[in-house]
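First up is the structure itself, then whatever we jot down about it.
A single protein chain has been omitted from the complex, and every remaining protein chain is retained in its original position.
Which chain is which? They are A, B, C and D, in the order written, and residues in each are numbered from 1.
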Amino acid sequence: MLKAFYHLLIRDLRLALRNRHELANPLIFFILVVTLFPLAVMPTPEALQTMAPGVIWVSALLAVLLSLDRIFKQDYEDGSLDQLMLSPNPLVILVLAKVLAHWLLTGLPLVIIAPLLGLFMSLSAEAVEVLVYSLLLGTPVLSLVGAIGVSLTVSVNHGGVLLSLIILPLYIPILIFGANAVDVASSGLPVTGQLLFLSAVLALALSLAPLASSVALRITASR
Amino acid sequence: MLKAFYHLLIRDLRLALRNRHELANPLIFFILVVTLFPLAVMPTPEALQTMAPGVIWVSALLAVLLSLDRIFKQDYEDGSLDQLMLSPNPLVILVLAKVLAHWLLTGLPLVIIAPLLGLFMSLSAEAVEVLVYSLLLGTPVLSLVGAIGVSLTVSVNHGGVLLSLIILPLYIPILIFGANAVDVASSGLPVTGQLLFLSAVLALALSLAPLASSVALRITASR
Amino acid sequence: MWNWIQRFSSPKHFYSMSVPLIKWFAIAALVIGLYGLYLGLFVAPTDYKQGDSYRIIFIHVPAAWLAMFIYMVMAVSAGIGIIWRIRLADMVAAASAPIGASFTFLALVTGSLWGKPMWGTYWIWDARLTSMLILLFLYLGYMALQSAIDDQRSADKASGLLAIVGAVNIPIIHYSVEWWNTLHQGASVAKFDAPSIHIDMLIPLLLMAVAFKLFYATMVLVRTRNESLYRDRNRRWVREIVEKL
Amino acid sequence: MSVLPMLEAQSLECVRDDRLLFNGLSFSVAESEVLQIEGSNGCGKTSLLRIICGLRLAEAGQVLWHGEKIQASREDYYASMVYIGHLPCIKAELTVLENVRALLDTRSLAVTDAIIETALAKVGLATYEDVPGKALSSGQRRRILLAFVELSQAKLWILDEPLTALDVQGVALMESMIIEHRAAGGSVIFTTHHGMQLDCNMRSIQLGRQIKES
Partner (left out) sequence: MSVLPMLEAQSLECVRDDRLLFNGLSFSVAESEVLQIEGSNGCGKTSLLRIICGLRLAEAGQVLWHGEKIQASREDYYASMVYIGHLPCIKAELTVLENVRALLDTRSLAVTDAIIETALAKVGLATYEDVPGKALSSGQRRRILLAFVELSQAKLWILDEPLTALDVQGVALMESMIIEHRAAGGSVIFTTHHGMQLDCNMRSIQLGRQIKES
């Protein structure tokens, strides 16, 4: 069972590593969207600093959202998902492996690059630190919850935007707490509350989302 | 030739109308992203007003970007694109029909809903008017330039984010001028300059983009 | 004439012909570069306002100029490759992109490093900085597309087309960003105030610019040679070279 | 337990888009048995096979594996069966060898590269181990699936149109694989429109008799 988890994880990572462009892309999308805002809003440096946590978080969220398809869609379309569902191993384990792969390929790079963008948007050092923590706790939740959404829409043609409709409302709490934590940190106040909330949500998502997602797959992938 | 244009346009519109969810989706995505910002940034009303033009424009841009795939990707994958390229009619005409369909299905709804969002974000009446004009001139360019990007990446697996990397830099002038026009209008200044610029870009895109896009298709769709 | 161009631009011919060029370009780049650096670092006077930190200009400005220059070269040779179907031109374009991206990056990094002492921050959303960032994305897009398409011929033509579209857009981008900046009240805190160039600074600056261009010429020739070897790996002339090794 | 058939379908019913495809369909498959599902285009062969696999829920009836509902004995059932559908399951980015390995991994089979290479040679992909999936022709894609089935160690093969896109040698190969598998005690359920010559006992079920087509 652990082996099945590991093999699937490796397979998904390898698939992404083969397309080098794909690997860098959520990252580049993230950076691009973050840069769009100063260009569009033309803020004063202070205004920029106020916007920064929100903008960075929204961009991270959109970058994850856009790459969610990666989790199951391709597998559904080429039939591999059938094979996964016919695996003697519990589907939950396999879903978890795919979600982990997705996070390693999208969430983690965002966490790593975020400090740089924070500096670009003239965030303070403490705010940058909290930004990293909040993303570290928040992005796995985005992947986990996203997986449910993808499972539900996997059989829908052009499901991309339907997916966002389903998923974005679920993402909003994460967004609010994540951005708020950074915002609060940049005014020098403590943020343990927000980070605790994010951890709690992460624990919840980790225990429920793979299950929900695998149930959803059994329902929708029937063709 | 005009007939071929018309038939393809109707086909694409019909395809979208059949999936009602798809029809509403760019719109809903637009609205959702616009609402994400106030949630994430939690600005004061005045700050919100300053942000509004930029946020609305960025969201519109992202909504269009996300729906670009619609133009050629599906057709490539099911082989219909081959049939279009084997049409005795000039490919440019067909590309133009597909781009127009895309704009009618994404750009136009955005233009129509934008005043409402402008009011939500407490823009002034003049600013809202200019917002509509700028979107009316700008969104067709987004579709046209987007078509080039989609044609170039149509054969690429998971091209979604590659597409944004290619396209977003090209979108930036539109974004700057569009958002800026609204911004300037909301301080009560004249915006003919910006709108003229947008019109010029639209004329340029209209004359060059379909050609570039059809050349790109002949190059990339060879399999 | 046409035949002559065809022959002259065949990878095989290029491969043998480029050796002396590379040698001379490399030597010239090294000599001029070292002399320019010497003048820049030791002869040019210390700036009364910025102290010695301004000396980064001798890297920063040539890198920025070169970055823009390379994009032009890339777009033009991509155009030649598409219109006249000259494979060598495609190779030059493909070989230029990573070099151009590197210099764009270098300009950004040196600029940021310089920005810290000058403006107190690594980055401001200034017109020139922004358009440089966009240029970097244009390069990255070209390279990503080039690597994402498997069929070499399609990859060349597709990314070449992108380079051309980008080139059409560069004036638009430049104009819009420039214009955006003039309306940009906030950034005036950190005005882009260029030091009035003293002749003792100008000469090393120009020397460095020439050296950078020569370095690019060297690199692009080397990279094009490698490209041509790789792309023609199944053709006879490459096989013959390999057999000789 | 030994009197129970290996796989048993009990009065299955399938309705798609208001069209009744079949109902009251019962049959069973024992060890060493080969069963062909016959019928014209659109009569429900694929739907039936997917129901048997548990990928689709029948409108009525049930499928039993050694007497137990397959939904209840998934682990057991899926460990001993392999299914090949209309879709190729090939990843464009993975090489042929990695594709086979990825498929085997879903069944948690540890197989050495050498064994996979032998199987690939058998299905005519000897020099293609390191070619990425996207560079394969349609027949070569299907051949990867043959290698997968061959190595799957499954007792029950469920094959939906396994001859699709295969050339003459490919068809002969598939036939001999089925015969060998049966000789080794395995069972096969398959569909095909292109006559398969199997020199062995074989049952067949005709679908779609009850449906009138104009």
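Throughout what follows, a contact is a pair of C-beta atoms (placed from the backbone, for glycine too) under 8 Å apart; a residue touches a chain by one contact, two chains touch by 3 or more.
As the structure is a prediction and not an experimental result, all values here were calculated from the model.
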Full-complex contact with the absent chain, from D:Gln36, D:Thr106 or D:Gln140: D:Gln140
Please output the residues of chain B touching the missing chain, sorted low to high. 3-4, 7-8, 11, 14-15, 18-19, 77-80, 82-90, 221-223
Name, in rising order, the residues on chain D that touch the hidden chain in the full complex. 16-17, 39-42, 44-46, 86, 121, 124, 126-127, 131, 135-140, 143, 161, 163-171, 193-194, 213-214
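By our rule, only the chains that are shown with their structure count from here on.
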Going by C-alpha centres, which chain is most central here? A
Rounded to a whole Å, what is the gap between the Cα centroids of chain A and chain D? 37
Chain centre separation (chain A, chain B; CA means) in Å: 25
Each of the following residues of chain D touches two or more other chains, namely 93, 134
Where chain C touches two or more other chains, by residue: 137, 140, 144-145, 148, 180, 183
